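Note that one protein chain of the assembly has been removed; the remaining protein chains are unaltered in position.
The block that comes next holds chain A.
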Amino acid sequence: MTSSTRPHEPAGAATDLAPKPSPGDPDAADPAGSIDPAGLIDPAGLIDEEAVGFAPDSSSGRRLPEGHADARVAVAPDVFAPAGSDGRDGADGAAGLGADPTSAGGARRSAAGRAGGAAGQYASASGGTRAGRHPALALAVRSWRQLTSMRTALVLLFLLALAAVPGSLLPQRNINPMRVDQYLSKHQTLGPLLDKLSGFDVFAAPWFAAIYLLLFISLIGCLSSRIRWHARALFTAPPKAPARPGRLPGGSSWTSPLAPADATAAARAALRRRRFRASVAPAGTQRPDGSPDHSVAAEKGYLRETGNLVFHVALVGLLAAVGFGSWFGYQGTTLVVTGDSMANTIISYDQFSGGKLVDTAKLRPFSLTLNRFAAAYEPNGEPSDFRADVAYSPDLDAPTRQATIRVNHPLVLGNAKVYLIGHGYAPHFVLRDAKGRTVWQGNVPCTPRDGMFTSTCTVKIPDTGLAPLGVRKEPQQLAFSGVFTPTTHLDPTQGYVSTFPAARAPGLTITGFVGNLHLDEGVPQNVYTVDTQDMRQLTLNGPAGTARNAQVLALNNPRQRTLSGLPGGLSLEADSVAEFATFQVKSDPFKREALIFAVLIIAGLIASLRVHRRRLWVRASPAPEGGSVVEIGGLSRSHGDGFAVELGQLTTLVREATGPAGGREAAPRPEAAAPPPGEPAAPGGAAAPSTTESRGTAAGGAASNASEREH
């Protein structure tokens, strides 16, 4: 569509002032222009949605393919007097009837004309003040207008979708840093390049942020004016009736015994009963020809725009809630062996990450103790339920309470939630000296490797009580690494494996080392691996025999769970196994707000997609034989066929309200005859004191859809 945006016209005036609907139908813009004698269709380029920031509602529009669009305009009869000739009608346009793209051309054209007239007024009203604007300012204003246009929103939405794609194809640091490292080592050239472009942190990338921030700035910009327009529409009467409402598609007219003033009052009451906002033109209002104006303007469906605004505002709100949530939120992961406790301090987490504005010294001081962990499994080993029974104190001096944490059922502590995210086994080891005294003991959590909970165990014992060796005083520290199998089974080919995830026959295949663990040298170490560089492998005595590199311990059997033959006569017993649970503590103080906005998003969407805005006009004019000629007509911007049906019902209602119709035959009205421009538009067509006479259907779309319906 090539809308004529005239450079000298400050379309911005329209952006600010024109009510939303009046920007009208973009379709109407150009073709109509070519046949509009007064050239008033689009004087300010107003009808171009770009100038306005967004397009009219076209939701269910029946549109013809591009080239067809003009056809309807060309054929449509002139419904209203040309906009330019009727000053007041033009002004009406300011209150704006967004021409319905679904309606037939005549109405569209006229409405566009009316809107155009309005635009002309506004343009001249504000043009003076802005004409001499500084060029830089003008540029800024133009850029702002560009940014807040719906076309920009459309492009940005697309970009956003596109930008999210690499985030799903490339491994992401925030999801799985290990995979990122793997990727980097596999792709020596491409990897670093992608890394530079934030390919592994797409959702934290500056370019990603740029897109959504622009989008939201754009959204906020356009929302502010849309809200103003809508508020104004809510507090002003519906736009006044056109000269000939009966000539709108689907409109009709009849004669009523009531005087015009009574007829409009009755019509208004009838429309009110159908919950239309309806107002009668105040007494004393005159038509352009000086005759009194008896008309009702009614409108319904404001909820559509309200819903739409709620939706878009809530979208902004949601983004804010997400943003604040990430600044003020934190998360930490910690592993707790049955019987142990954790407290909500940064040191008790194995992993912690906090938002930029989190004060880690002031985390909510709760604590919890894992009393029992229980897992249930299907016979095939598939897990069916996990539960962690905990005792917790929600605050520093709060009394202790009991709770059960399960998957999907976190423990809620204010803004923080404690989730059960994993579990595993922690065998209990006791290191004894030659005299049987306990040197060290503890539970060592093992890392599960598969669904049957075959787990990798690493035991590091720095304080063995053994004297350092040699001139360099190398410490004699102990390390064991092993594989824990909860239900141990000897597989002829694979050795000891686990055949079930529950600890039915816990076993531990283990090897040992002695030497320097380098634990005290300030270099961070992974607790789950041993650096055996400065260690010597031990030969062990145990259930599998003497002087073996590896032993297999059966934790349930007191005679088969001790290793001996360690340096200095030490022995190591694995005497039981405890379960551990991994908890993740998450705090997102803006979660509730996010949820509220999400709900508003849905509510707004439903209102904006389900409610249809429609306008209805009734005009009564004195009939030559007494009584009045009543005309009714209406437009819906989005609801073609549904509105046709509704209009039919309303017409019946208003007809009944305005008294019995006369029984005279309707005189066929010449279809394409427009009142000559100069001639006062005589409502109802004084020529035709008709009974109900209908014109077509309410909307072009209605024609097709109504006939689609099977009768």
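As a convention for this text, contacts are C-beta pairs under 8 Å (C-beta built on N, C-alpha and C of every residue); 3 or more make two chains touch, one makes a residue touch a chain; residues count from 1.
Keep this in mind: contacts and distances are computed from a predicted model.
Student: Given the choices "Phosphoribosylformylglycinamidine synthase subunit PurQ", "Thiosulfate oxidation carrier protein SoxY", "Elongation factor 4" or "Cytochrome c-type biogenesis protein CcsB", state the protein name listed in UniProt for the chain not shown.
Tutor: Per the UniProt record, that chain is "Cytochrome c-type biogenesis protein CcsB".
Student: For the chain left out of this view, which of A:Leu170, A:Val280 or A:Met535 touches it?
Tutor: Residue touching the absent chain, from the options given: A:Leu170.
Student: Which residue from A:Gln331, A:Ser367, A:Thr511 or A:Thr658 sits in contact with the chain not drawn here?
Tutor: Missing-chain contact among the listed residues: A:Gln331.
Student: Touch as defined at the start, partner being the missing chain; which of A:Ala161, A:Ala231, A:Ala398 or A:Leu490 qualifies?
Tutor: Going through A:Ala161, A:Ala231, A:Ala398 or A:Leu490 one by one, A:Ala161 is the residue touching the chain not shown.
Student: For chain A, which positions touch the chain that isn't shown here?
Tutor: With respect to the unshown chain, the touching residues of chain A are 1, 3, 26-27, 29, 31, 34-35, 48-50, 54-68, 70-71, 73-75, 150-151, 153-154, 157-158, 160-161, 164-165, 167-172, 174-176, 179, 202-203, 322, 331, 378, 382-386, 407-410, 417, 419, 421, 584, 586, 588, 591, 594-595, 598-599, 601-602, 605-606, 609, 640, 672, 700-701, 703-705, 707-710.
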